[in-house]
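Only a single protein chain was left out; the remaining protein chains are all shown in position.
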């Protein structure tokens, strides 16, 4: 390649001044849009000192919000992960009618406004809603209670694992699984020892995305939560409550916690991508 | 119908998998309230707990939910199991009866003073030194004055604000048309229409938007004495509205949960001397006239009209002004042109 004339080499790269202007422009844009909001949250959280921050996040209501958010994650993320694996298996390994339709349906919850999601479930399960009287008669609570919050978050984060796994598993085909079966392994064993190792990074990636969106869901939860202090406030709602109580430092403190989790999320995500890339290269 | 019933079956299956347990103790209350009462009820709940224990009961748990008054009423109608509601205006409480039959028709006469243990009024909050020279309602309609007030469609406080301005104009200019014109002028000066009273306070105090903030008197005091000492001044208009935020037991809910006794005591104690003093501490005007007299100097004296006098009650006011196709919609569409 060294024999290539310098003009060609020059022609497929930009002049240094263009290159550095482009880098500068891109980084300024990102600094303005990504770094400054991050800085504002962290500054607001720690402005009054670490003790105030600690007090804000160990306040009983804040702890209750953290607990509720964790509870939601423990239920929502595995459920959507199982769904993602199941639907990816069906779509990638088998041919059937309506497959394309099914694939496009999976994307839909992503495009629906969170507010509309909340509205739908109030119309269904609210006291004046279709199933409201039946639920009340059986002393079941969905809206303004934990189940309602879980359902709307599940709805909003439905596609993430499936979206990662379907193209991945389609690309991998089914030869390895068929080989394993012909060698006498049963279906579950095949899945466990053949499929899972192949999809683990994609699965993890989807789980990370699902987790991030689930902990931050706001619009839909705001509609169905009822905002009972210490009970049906998730972390994002608790932040809004604090903001409305003029407790800005506390609001930023809880925000910083979620921001920290978001940062952990993107670090994990980068690690998964990096591992995945290396694996592809060794193949 | 078959789709519906199938849908019903399907949803049942869904709910069975994620049903919550609602072993609600008879010793727990849920107080669904509006925005600016957060600080007051936090302290009152402790006061009430002490009182209730002195009566020989176990310590009660009072859970709180706060938000815009209209949206809170909506939640209770949709099934938020409030034992008591303490909202910004009678219309929102009455909606519990109109839309869901949760309370009886005579709810407002069950407790003294129209079921309002504390009252307030609407005043004007301006920045230090009153740079825009605001003295009365008519200054808000001037060109170049920015006014902060929330959206009357979603905020109870904002409805009081609107009606206070309307009442002033009616008195000053004599006719509905003139009042409409005047209030339209004011809303022309509004740059941000928050959905709740607290959002509006944040906009004025924290974001420093606007020259004058139409506020609950208690929120104005809170801003002057706690949020920004020395940064704001309260301007008392020549005339304003008597804002009565009512409280009520939600009968259907307390009867089902067996919390009626506790809920009744909770509301009755709001009229006790201690609670009335506590209301004053949080800048509400006490309903009890004796206690009110003690604090004559704390609250400015001004002419107050009531919603019944000027607007013929909440239902009528709501219909004429805030429902779809009412005066407020007309104002919005006029401003947009």
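Labels A and B are assigned to the chains in the order they are written; within every chain, residues are numbered from 1.
The rule is short, and it goes like this: a contact is a pair of C-beta atoms (placed from the backbone, for glycine too) under 8 Å apart; a residue touches a chain by one contact, two chains touch by 3 or more.
One rule holds for everything that comes next: contacts and distances are computed from a predicted model.
Enquirer: Which of "Cytochrome bc1 complex cytochrome b subunit", "ComF family protein", "Sulfate transport system permease protein CysT" or "Ferritin-like domain-containing protein" is the UniProt protein name of the chain not shown?
Expert: According to UniProt, the chain not displayed is called "Sulfate transport system permease protein CysT".
Enquirer: The complex has one chain that is not drawn here; which of the drawn chains does it touch?
Expert: Computed over the complete complex, the missing chain touches A, B.
Enquirer: Looking at the full complex, which residue from A:38, A:74 or A:196 touches the chain that isn't shown here?
Expert: A:38
Enquirer: Among A:55, A:172, A:198 or A:259, single out the residue that touches the unshown chain.
Expert: In the full complex, the listed residue that touches the missing chain is A:259.
Enquirer: On chain B, where is the contact patch with the chain that was removed from view?
Expert: For chain B, the residues touching the absent chain are 3-4, 7, 10-11, 13-14, 68, 70-71, 74, 77, 95, 99, 151, 153-154, 190-195, 203, 207-209, 324, 329, 332-333, 335-336.
Enquirer: Can you list where chain A touches the absent chain?
Expert: Residue positions of chain A that touch the missing chain: 4, 7-8, 11-12, 14, 19, 22-23, 25-27, 29-30, 32-38, 40-41, 44, 83, 86-87, 89-90, 93-97, 102, 104-116, 119-124, 128, 130, 151, 154-155, 158, 174, 177-178, 181-182, 186-187, 190-191, 209, 212-213, 215-219, 222-223, 235-237, 239-240, 243, 251-252, 255, 258-259, 261-263, 265-267, 269-270.
Everything that follows uses one rule, which is that only the chains that are shown with their structure count from here on.
Enquirer: Which chain B residues qualify as touching chain A in the complex?
Expert: Touch residues, chain B against chain A: 4, 7-8, 11-12, 14-15, 18-20, 22, 30, 35, 38-39, 63-67, 75, 77-81, 99-100, 196, 198-199, 201-202, 205-206, 227.
Enquirer: Taking the touch rule as given, give the residues of chain A at its contact with chain B in the complex, in rising order.
Expert: Listed in rising order, the residues of chain A that touch chain B are 75, 122, 124-132, 134-136, 139-147, 150-151, 226-231, 241, 243-246, 248.
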